[in-house]
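All protein chains but one are shown in place.
== chain A ==
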């Protein structure tokens, strides 16, 4: 620009202007006056003011522009989300529990409160060995002790009034060891644990050689035998902590945090009968029987934890994808545990997710595999070289598989071509029991009816519903805990995602869902600390469902990401050149004003000096 280049000369010209217009005053003045460094008039502010006005108005308009191109983002409570997720990760959810101990026929002890403290300290020791898993009982545990002997009936101070044991209830009940089931029912009628949710251990001092420990189907256990009080206390503490609180799980088995329950609280049990080669034989099952007689009570029992639906199918031409080899000593084909990852043939097994299951419900597959004639009988070898009793295995969060060898192959019986058989109802009953065990394992419970603890081995009575009351309690606690954990992690990742994409549109609905989810989670946490386990389970499920709804909202999935590059590309053709103009104008005017002002000041100084 010529203007800029010839500024100095221009300045000189300007200072000439007044001299040329005004008549020259004196000769000497003109000699002393150097138009390059001085001027007589004050430099005008008009143009500087104008350019500054434009510049400032641009600056003022900038926030409005930014506001107008802003995309809609519903405000999310990031702090609350972080708080929840860190809280869920740091300290596990702990529930208040009530325990009750009854000593029957212990005549020589009376110090109930001390006993209570002793049991409490033992329990503390057991829980401190490893950090309590999520959903365990917390520190606010109450242990009520009752001594029920012929002579006296002493209650400890802790424990509320209505859950107290009525003394003398067990007098005359002799056949304790003969019929566990009957005694279990009798105790239940006495304790009414179904409504009161108190875990009870009854210790009966009796003259017999061995000490028996039985855990009932409800919320109580009993120890029968000639045992010292100290030993009984140790055993009791173990039953409380390891069985009633932790569900009798082995350490290091499936982690309790994972419950195979969908976000909407639904589980679909999909049973498939796979005939690996129908040319050899075709087996069919009477699934209706299995469903109505064996599965219906289980589904009913698990209703507080999950809404379960059952479906079935029969598939054909479904070979397994791992190999098996013939073993002469076993007289059968063997597949070992290291083949298990390859057993499921996902190419040929069209197990399919269920159409009926819609939404985000969890599908658990239970597969009954009928091997073909050329690999029959097929048996699973355990790592210790033994043959598996159940001939089945589970895959956590996926389901379970049972290999069922048809009777025909054992008998080496030449079948008539193309015959259709039915699995006999005895076999079906056995299969269903294995399936039940697998279901229990998938839910993180033991499938055996014995609990081997550090101090004693206890017998676990099995319920015909598949799950005992105390096991359902454990599941329900785990479920609540798992839901809240999941809710915390989902919301946490949602907030991270939202914060990492600053130009992503967030609908109001997502904001609402997040808000409600947080509210439900808080409600659930509050209910947990108050001990309302059912209410907390319901609200935890709601919290998780809402969190997942927010995370998987269709508007989050779609490409609604309005990028900054796009915005820049649209606005830069106008604002880039204009802002250049404005900025340069302001800078030049300001510079010029300073130069001219200096000249004016210099002239003034000179005038004063003269």
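As a working rule, a residue touches a chain if its C-beta (ideal position, glycine included) is under 8 Å from a C-beta of that chain, and two chains touch if they have at least 3 such contacts; residues count from 1.
Convention: contacts and distances are computed from a predicted model.
According to its UniProt record, the chain left out of view corresponds to "GPI transamidase component PIG-T" among "RecA family profile 1 domain-containing protein", "Actin-like protein ARP6", "Clathrin associated protein complex medium subunit" or "GPI transamidase component PIG-T".
Only one residue in the set A:278, A:304, A:396 or A:511 touches the chain that does not appear here, and it is A:278.
For the options A:296, A:397, A:497 or A:578, the residue in contact with the chain missing from this view is A:578.
Touching the missing chain, out of A:230, A:352, A:508 or A:534, is residue A:352. Even with one chain removed from view, chain A keeps its contact list with that chain: residues 2, 5-6, 9-10, 12-14, 16-17, 47, 50-51, 54, 273, 278-279, 282, 284-285, 287-288, 291, 311-317, 350, 352, 354-356, 358, 418, 569-571, 573-574, 576-578, 581-582, 585, 589.
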